[in-house]
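Encoded as structure tokens, the structure appears first; notes follow it.
With one protein chain withheld, the remaining protein chains of the complex are depicted in position.
Let's turn to subunit A:
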Amino acid sequence: MVISSALIIWKGLIYITGSESPVVVVLSGSMEPGFKRGDILFLNMNKDPIRAGQIVVFNDGRDVPIVHRVIEVHEQRDSKEADILTKGDANPHDDRMLYTSSNRWLQRKYIMGRAVGFLPYVGWLTIIMTDKPII
């Protein structure tokens, strides 16, 4: 019962939010005290432009996506492409050192979604299952 209803909710969320992974688990403490390890974030991805202050999930070719806040946006007048810089709330420095490409900025194509809501603690189930595959 639990598994089938979870699956229905998951598929429903994918459809509603228009994102491939509508829910992510927070894996690090870089956004504390707002998000702690084990929290779940609900994502949304629409065509609205990325603006400073939004919490985005991005993956520029790394193992796990990162959930951080946008702190700088430089949007070009003609192409509407934007250069984006992010930083975790609890980190002293911005993410420039983390970006995998030699680019000093992120582009919209690396962003999987914006965090719009959250549930505490529920993500621990996923973390336990990946850390201890025996269960």
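Going forward, a contact is a pair of C-beta atoms (placed from the backbone, for glycine too) under 8 Å apart; a residue touches a chain by one contact, two chains touch by 3 or more; residues count from 1.
Rule of thumb we're sticking to: contacts and distances are computed from a predicted model.
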Name of the absent chain as recorded in UniProt (options "Nicalin", "Signal peptidase complex subunit 3", "Sodium/hydrogen exchanger" or "Origin recognition complex subunit 2")
"Signal peptidase complex subunit 3"
It is residues of subunit A that touch the chain not shown, namely 1-2, 5, 33-35, 51-55, 69, 71-77, 80, 83, 89, 94, 115-120
